[in-house]
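In what follows, a single structure is set out as structure tokens and then discussed.
Every protein chain except one is present and positioned as in the full complex.
In order of appearance the chains are A, B and C, and numbering begins at 1 in each one.
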Amino acid sequence: MSFHVRTVEPPRVEAPHIDLTARLGDVVLPNPVLTASGCAAAGRELAQFFDVADLGAVVTKSIMLAARSGRATPRMAETASGMLNSIGLQGPGIDAFLEHDLPWLHEHGARTVVSIAGGSVEEYAELARRLRGAPGMLALEVNISCPNVENRGLVFACDPDAAAAVVGAVRRHTAPAVPVLAKLSPDVTDIVSIARACVDAGADGLSMINTLLGMALDLDTMRPVLAGVTGGLSGRAIKPVAVRCIWQVHAALPQVPILGMGGVASGRDAVELVLAGASAVSVGTAIFHDPSAPVRVLAELTEVLDARGFTTLADAVGHAHRQ
Amino acid sequence: MSFHVRTVEPPRVEAPHIDLTARLGDVVLPNPVLTASGCAAAGRELAQFFDVADLGAVVTKSIMLAARSGRATPRMAETASGMLNSIGLQGPGIDAFLEHDLPWLHEHGARTVVSIAGGSVEEYAELARRLRGAPGMLALEVNISCPNVENRGLVFACDPDAAAAVVGAVRRHTAPAVPVLAKLSPDVTDIVSIARACVDAGADGLSMINTLLGMALDLDTMRPVLAGVTGGLSGRAIKPVAVRCIWQVHAALPQVPILGMGGVASGRDAVELVLAGASAVSVGTAIFHDPSAPVRVLAELTEVLDARGFTTLADAVGHAHRQ
Amino acid sequence: MSDGPLQVAGQVLSTKRVGAYHHLTLVAPGIAERTRPGHFVALATGGPDSGLTLRRAFSIYKVDTRGVYGGTVEVVLAVHGAGTAWLAVQHPHTPVDVVGPLGRPFSLPKDTQRGVSATLVGGGYGSAPLFALAEALRSRGCRVDFVLGAASADRLFGVLDAKRMASTVAVTTDDGTAGTRGRVTDVLPEVMAAAHSDVVYACGPMAMLQAVTAVAARRGVVAQCAVEESMACGIGVCMTCVLPVVGDDGQTRMVRSCVDGPVFPGDRVRWDDVGTVPAGTVGAPVAGGH
Partner (left out) sequence: MSDGPLQVAGQVLSTKRVGAYHHLTLVAPGIAERTRPGHFVALATGGPDSGLTLRRAFSIYKVDTRGVYGGTVEVVLAVHGAGTAWLAVQHPHTPVDVVGPLGRPFSLPKDTQRGVSATLVGGGYGSAPLFALAEALRSRGCRVDFVLGAASADRLFGVLDAKRMASTVAVTTDDGTAGTRGRVTDVLPEVMAAAHSDVVYACGPMAMLQAVTAVAARRGVVAQCAVEESMACGIGVCMTCVLPVVGDDGQTRMVRSCVDGPVFPGDRVRWDDVGTVPAGTVGAPVAGGH
């Protein structure tokens, strides 16, 4: 009997023969693998497992103006090949974020996409103003899957006009060189119409998909598992929905860069999203399973592209539409 | 070394101390476990594994007016805890169905819910007319997740008016004693509004959920796996979405019976849907994993209810809302 | 119910590597008694909390009604994706739910046709169901000749079995690592001529089946072909496993390979149109229709 074990090494991320440069609007990333908002906090914890500067970028947990306690627990439920979460955007608020989190990322060489969330168009606009000129911020991701407190809690991402209002306001208050990505929810009848509204309002790119609205009941208490009743479904279970959404939007708006996410757990998954039309890919829930998932996915993606004869990532973006 | 194996026996479905009677509108079923449309053909094949009369009812594959070849292959892709299908409603057409399938079910003591599908309001209406008085048909399930050939292929289930038009036409041409169930798609921004439109148009109950629109790419061909490009996502992966949809609709329309489905693979899953508001439950994709799943689910459901002190199924329906 | 498939809570008895394949023996009482050559089993894979939903289909290689631990079923598998990878590494006693026997088996020559000469063609693990077939044919007094082909020597299965049973065994490999370099169809005409073949049985990749059908047809012989289409359920309820087959009435229908096959007369399968719905198929979309 012999046991061969090894420390899980951050896989080597170089593959000199493939140009992995990824473009999200005017921003150029050295490679197309990012973290997904809310699945990597603000990078510090993951730095114990790999160098955060090795990623295309770190997407931060969505930040709001004020500090937020988030929701009561339980905040999660595991589901078949996925999970539900209802964190309630716990966070320190924009001031503490600008004082502690963004500078840490900057010092550690991470490129940062700052995700923002708000309860009103004005809150989003104010966040954009505060972030203007923040060092190390490469792009803004606008999480519009938030209830609009001014309109019966209707989620911005579910209404083209509300989505456009938020994106337009953020775009106006953000430096022109900083791309604004609108993060779309799959829980809509027609994602292309929401995508179009966001782009018309000035979005430089689209992030998709956010979680699907789901729910689980606890058979012991016979009540919802989550204190928040409903929650967001993520993980490998939802990848087919992500691929479909990216495919549809890329088909309709081929010029608009897409940051793809939803169930990416391997390089093969990442390439699937790229072929469907994503210019870059975020790894979310898979991090909970494997803290080094983002660098592993990057290494695997490089191999998968190489094995298929791609010499640049750009050639693979949306390739399945052109085959 | 000893091996204990056994033939998988259809579990005994009786549990005299629990009243399993399930109500869907005016129809009373001896128990609440049905098959899901398209996952049990017209019952014959499953009769090799258990007595189809032991189920609450058999829901048939959606039938159309004419014979349909369905789509080209590949028609399926396995996904994490689920699958995509794009069968394209292959079937023999209503005449052959009435001649061969419904009589077979009737002779074998099965209660039958006939699922119908069409490309126009008139096709649905004509199907309802043809089915009027058909012996053995207990209820009609209207699969409205079909493209409306008269309106740019827009899916009926995605538009309250189109959904209402279909349901209204079917209701008018169906005998009053036969409940009409509208089968809803989860791929909408507001499922409650679609549910309400169907009920207002005369639906006696709602079936939910149909599959989620999804897609997979083949990394070898770098093309969509499915010949039909997109397909329907089903299986355990989607259960959280099913629970959420049933919960929302039952909260809004507590008097309307719901036939729940989506990822039910065990008695615990079935009870989860019941507690969320389903009056009965259909087992779909799980049959592909385990041909005796429907009777197993029924036996397990009975145990789960019993362990929680329920003496009638009816008490459990929507119980999580009242806790 | 009596002669249809059973669902059995089986167990792994043993797994053994054979060249590039894994020979898996399952304890699954009751199935052996019902099995005829060409039947297949559908196995649940991945264990209790697996993310794998669909069954995996395997031709039945051997059955034994009187195993020490109860009736057994043996299959030969190539690791392809997640489900086969899981099956290949299971320890004895791992529970595996087995549904079988499934499908329509090979048609044997009528008892009266003693003396029939049968040529059996297997590609890769496609030879697995042919040995039980050879025995059945032999016991009816048929002559049996084998043609076994594969990409390489390690992908041939059962050459020794074949030699034990057959009048002649021809072997081909794409890379020449065993037997004649080339395809089964390169040697088939010769074998058929020498054996005065009356019937051909074939199991292997679709392209091979099509080619074998054509070679056989040139000698006026029908090839009984066991096809391999992607299957979700294996029992006829899902409609994923269809291919275009011409019926007795001359009409093409999309036919389920799990219940109406996997064995089809090669001349009825529209090989060139597999993966499409050929124009004129019953229920095919018509221009201006749905």
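Convention: contacts are C-beta pairs under 8 Å (C-beta built on N, C-alpha and C of every residue); 3 or more make two chains touch, one makes a residue touch a chain.
Predicted, not measured: the structure shown is a model, and the values here were computed from it.
Colleague: Omitted chain: which shown chains does it touch?
Modeller: So, taking every chain into account, the missing one touches A, B, C.
Colleague: Any idea which of A:Asp26, A:Glu78 or A:Asp306 touches the chain not displayed?
Modeller: The one listed residue touching the chain not shown is A:Glu78.
Colleague: Quick one: say which of B:Ser81, B:Ser120 or B:Ser207 touches the chain that got left out.
Modeller: B:Ser81
Colleague: Going by the contact rule already stated, which one of C:Ala20, C:Ala85 or C:Met206 would touch the omitted chain in the full complex?
Modeller: Considering the complete complex, C:Ala85 is the one touching the chain left out.
Colleague: Which of A:Glu45, A:Asp161 or A:Asp200 sits in contact with the chain that's absent?
Modeller: A:Glu45
Colleague: What residues on chain B make contact with the chain left out of this view?
Modeller: Contacting residues on chain B, toward the hidden partner: 80-81, 236.
Colleague: Considering the entire assembly, which residues of chain A contact the chain that has been omitted?
Modeller: 1-8, 38-41, 45-49, 61, 66-76, 78, 80-83, 85, 87, 90-91, 93, 119, 149, 227, 235-236, 285, 287-292
Colleague: If the missing chain were put back, which residues of chain C would it touch?
Modeller: Output for chain C: 46-52, 82, 85-86, 91.
Heads up, the rule we're going with is that only the chains that are shown with their structure count from here on.
Colleague: What's the farthest chain from chain C if centres are computed as the mean of the Cα atoms?
Modeller: Looking at centroid distances, A is the chain farthest away.
Colleague: In angstrom, rounded to a whole number, how far apart do the mean CA points of chain A and chain C lie?
Modeller: 46
Colleague: Mind checking the centre-to-centre distance between chain B and chain C? Centres are C-alpha means, answer in whole Å.
Modeller: Between these chains, centre-to-centre, one finds 34 Å.
Colleague: What are the residues of chain C that contact at least two other chains?
Modeller: 51
Colleague: For chain A, give me the residues that contact two or more of the other chains.
Modeller: Expected reply: 80-81, 236.
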